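First the structure, then my questions, so here it is.
Missing here is one protein chain; the remaining ones are kept as they sit in the complex.
Chain nomenclature is as follows: A, B and C, assigned in order of appearance, with residue numbering initiated at 1 for each chain independently.
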Amino acid sequence: MAIAQETKAHTHPKMKISSRSIVLWVGVVFMVVFCLAPALWQVLTSFKTNAAISALPTIYFPSFSDLTWDHYTSLGAGFWRYVFNSALVSLLSTLLCLGLGAPAAYTLARIKLPGESLILGGILIVSLFPYVLLFLGLLEIVKFVGLGNNYLALIVPYSAINLPLTILVLRSFFQQLPRDLEDSAKMDGYSTVQMLLKIMIPLTIPALVTTGILAFIFAWNEFIFALTFVTRDAMKTIPVAVAQIGGSSVYEIPYGPIAAATVVGTLPLLVLVLFFQRRIVQGITAGAVKG
Amino acid sequence: MTQDLIRQREQRIGWLLLTPALILLLFVFAYPIGRAFFLSLFTENLGTQLQPIFSGLSNYHRLIEDGRFWESLWNTSVFTGVSIFCELVLGMVFALILNQSFRGRGLVRTSALLPWALPTAVMGLAWAWIFNDQYGVVNDILSRFPFWETNITWLGDPTRAMLALIVADVWKTTPFIAILLLAGLQSIPEDLYEAHAIDGATPWQSFCQVTLPLLTPQIVIALLFRFAQSFGIFDLVQVMTGGGPAGATETVSIYIYATVRRYLDFGYGAALVVVTFVLLILAVVLAGFLLSKARINVSGGR
Amino acid sequence: MSQSYLSRLGRACARITLWPSGLKISGLKILEAVRGKIAAVFTVLGRGHSRGVKVRWFKFGAWIVGTLVLLQWLVVPGFSQSPVKIQVMMQALEANQWQEMEAAFEEANPDIDLELVEAPNATNLVEDLYTSAFLLGDSPYDLVYLDIVWVPKFAAAGWLMDLSDRLSPEDEADFLDGDLAGGRYQEGLYRIPFRSDGGMLYYRTDLLAQAGYDPPRTFDDLIQISQSVQEQGLAQWGYLWQGQQYEGLAAMFVEILRGHGAFWVDPDSLEVGLDQPNAIAAVEFLRSTIEKGISPPGVTTYAEEETRRLFQNGNTLFLRNWPYVAGLAADSPIADQFAIQPMVHLPGEESGACQGGWGLGISATTPHPDEAWRVIEFITSREVQKQFILDTRYVPSRRSLFNDPDIVAAYDYYPQLLEVVENSVLRPPIAQYAQASDILQRYLSAAITGRMTPEAAMQAAARETRNVLGRA
């Protein structure tokens, strides 16, 4: 029956190829342009000479003389260090966030606990607190625990800030999984933890990937905490490093090198997203229930 | 008592699974929030040599008369309301598109995530440059249309500056909503649509009657978090307008950040934090109440 | 098996820097103590009959911790013991420019290790970073590299050391008055100026010659000449200034205020002068440059760089900006076609250049004030400063350097520059300057964008400023 469904889905568009697919492609084109145009402008800027960047009229299709690699070479090999720092902090904070968030979300979705709604309410309320305003209190904690200039000073807050979102999203996914699956697993002899690891988690991969990507990107791009908690140059993350890129004067904003740094700093992220978006595949629970 | 042994065991494991996350949340959130509530009852600024002096509710009294705070609150509300509305509509459209199967979907999905992936601080600069009245791309494109005023000072006019901020924010965060909704769409079984289509429903009807209700948990979560993020907007405004012109784009976060970090007025800053936080909670509670009136479960349950 | 894993883990945890330093010593003990409990937890998780799972959990945990340990060792360079470390933080851009001075200093003073910590180039972020460091008590920075407007706040907060006794009379005489004044707060001296800065008027010599005008002296001159040059089609815009809502707006405005004989805040009496008629006239002047089409409407969104680029593109007659433009414009299409002079003023009033610039202060909590002072002495000494100026084209803080033959040979306009910076005007040196400046920026921005009339805006600004000053 499932096979029948799939083939049906393939033949379906053919019948209405005209109206439906035209609307779809118009939508796709609009979306791609909307999302990419400003980013591509940034890419173009990263290759333009300083003169071409501020030339009037605006240069959309630069000639060879308007193009340069200088902005990239000016970043220097040291920039990879910042990329590494960002990757490390983002990866660990994402793992921590998912590692703590998924069990918590499962518990809140399926295990009845006294005070459960209070906990849930607390998580909701905490998520409303503008995170920028946490920095002063956190600074004191960081200082007190002696975490200054330690990756943990970034990893822990990033995880915590993403935790409410992770918990709520995963919880709603756990709730949507058929309950029979868990009952079946219990009958088979899975303990709660094993069941979470072997059955529930594999089935919520789309949600895990989704929240994971969101958390990872947040950590990758966060600025204020990264600026405040880490001052040692070797441990700075990309956004802070970009803020340190200098022009010929303190007043000048060096658009070219900043654009280049953005491109270099975002490419790893894109590769990651490109790789993981396949995991957000349709119908991972198909076949679990019903004929 | 033996009757509940299994339940007790299950609950014990539940607490074990839940506690680490709660500890982390407490560790990061409890102290700063509690500290704000505590400090808001003290005067601690340059006038007191940065020593806390108990002053009761005087900070709150001062806050009520602080036009700048209420103006920034209004600015933030306008910004939040307009941008979230646009993001939700666009994000839903994006999610529906990305949920279709077509050639190159992987690339399109990735490109749809790109705005979210680019650092806000940097893209704020880029947007400021795009909206620049002399060199900006926006004016350059507009000037190619006849009858358009050229050299519009986007960031120099209160309304237009707000508009520019909203455009930049919508661009930046629509992917956030889109990907959350997309993940939600993935969990809606295909056969529901087929059953509905067999019943003779138009696509619009099945959207309203199948997609929307089943997507409610994700929509509510996305809205909630965008609301919180948007209300706390900081770096984008800081970089693009710095709160100007004439404070027309100053948001609450910007004001509080300045009060605490630049004016060193800690007690008053804490009072600002507390009031903002409480107002946000009230707004969400109210929204939740209205939603539950509309028989939608906020927490995502059934 | 699991036991040995844990004890190994414990020993590893106690060593690594990832483990919070405050807990470093007790780390092993704590872990030993909770070991039994952790094992119990894992037993519950693994539920009796699944011993394989239990082992796997440990392996998993060990993997994660092991990876962290490894990364941490890779990443954190070992601490090497050095003589006396003196740390100072500054914009990354400037830290690079300081490299040679740093090397020279360390060569001359082997017992001191001067460390430059790089910060972002936005000055407000540097201020934030210093602020955070001081708020936490013992700042890691022994020296503070200060923008002139931070001095009152940092001094009032008690973060800086009074340097009055340390400065020699000869140096005191050589430093520019405005720069020294900017380093004072109440009775003390908290900052030794290193490089100066001041706002001034750039004008296009070629366009003025073509139109047959002398450089302007008064505000009326400036408007008249601009309109005439614009009418003749020689330039698109007459006058560029910084109108974005940011600190530069306040800096620019104090010059206009001085030119109108008005003042912002009197630092001694804390009197506010923003709502006096001549202050309102100053705002009306700025507004009129937009209304008369002399300045582009977008000027209300411009900071230094936007105005410089527009000026360098060649379509503008006058520009108010800092000295750094002179160096950059010399490499642009308008090279040799511009000159500088002090800001214009009303007849009978004086021109004023907003005093900017950076200098060094000593952190109140540093354990090495004497070593820090040696750094200041070295860096601000005439010879070192001279070399730095020659390398970077910054403005010196010592009078004697403006007419130094080597410097004049390199930069011929420095004698004129001295004339500009000698007439400097300070932004009010009050502890609440940041707040006062924000108030002014908001209302000034409202006035020049036409949201409020100049009169209403200045009255509101004055009222709020008085509130702030009265409160503290």
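What we mean here is this: a residue touches a chain if its C-beta (ideal position, glycine included) is under 8 Å from a C-beta of that chain, and two chains touch if they have at least 3 such contacts.
In this text, contacts and distances are computed from a predicted model.
J.: The hidden chain: which UniProt name fits, "NADH-quinone oxidoreductase subunit L", "ABC transporter ATP-binding protein", "4Fe-4S dicluster domain-containing protein" or "Sarcosine oxidase subunit alpha"?
T.: "ABC transporter ATP-binding protein"
J.: Of the residues listed, A:V43, A:V145, A:L181 or A:L274, which one is in contact with the missing chain?
T.: A:L181
J.: Touching the absent chain in the whole complex: find that residue among A:L163, A:L203, A:A243 or A:V263.
T.: Only one of A:L163, A:L203, A:A243 or A:V263 touches the chain omitted from view, namely A:L203.
J.: Pick out which of A:S191, A:T228, A:Q244 or A:T262 touches the chain that's been left out of the picture.
T.: That would be A:S191, which touches the missing chain.
J.: Could you pull out which residues of subunit A are in touch with the chain that's been left out?
T.: Subunit A touches the missing chain through residues 1-3, 178, 180-181, 183-191, 194, 199, 202-203, 283-291.
J.: Considering the entire assembly, which residues of subunit B contact the chain that has been omitted?
T.: With respect to the unshown chain, the touching residues of subunit B are 2-7, 9.
Quick note on the criterion: only the chains that are shown with their structure count from here on.
J.: Drawing the touching chains as a network, do you get a line, a ring, a star, a complete graph or other?
T.: Here the contact pattern is complete, since every chain touches every other one.
J.: Quick check: more C-beta contact pairs in A-B or B-C?
T.: Output for the comparison: A-B.
J.: When the centre of a chain is set as the mean of its C-alpha atoms, what distance in Å lies between subunit B and subunit C?
T.: For subunit B versus subunit C, the centre distance works out to 31 Å.
J.: On subunit B, where are the residues touching two or more other chains?
T.: Expected reply: 13, 134-135, 261.
J.: Could you say which residues in subunit A touch two or more other chains, in rising order?
T.: 54, 56, 136, 140, 191, 193, 243, 253
J.: Which stretch or stretches of subunit B touch subunit C in the complex?
T.: Subunit B residues touching subunit C: 12-13, 16, 45-47, 49-50, 68, 132-135, 151, 153-158, 241-248, 250, 258, 261-265.
J.: Write out the stretch or stretches of subunit A touching subunit B in their complex.
T.: The contact residues of subunit A facing subunit B are 5, 8-9, 24-25, 27-28, 31-32, 34-36, 38-39, 41-42, 45, 54, 56-58, 96, 100-101, 103-104, 106-108, 111-114, 117, 119-120, 122-134, 136-138, 140-141, 156-157, 159-161, 163-165, 167-169, 171-173, 175-176, 191-193, 196, 206-207, 210, 213-214, 217, 220-221, 223-224, 238-239, 242-243, 253, 255, 258-259, 261-262, 265-266, 269-270, 273-274, 277-278, 280-286.
J.: For the complex, give me every residue of subunit C touching subunit B.
T.: It comes out as residues 41, 44-45, 124, 127-128, 131-132, 153, 156-158, 243-246, 296-301, 306, 309-310, 431-432, 434-435, 438, 441-443, 445-447, 449, 451-452, 471-472.
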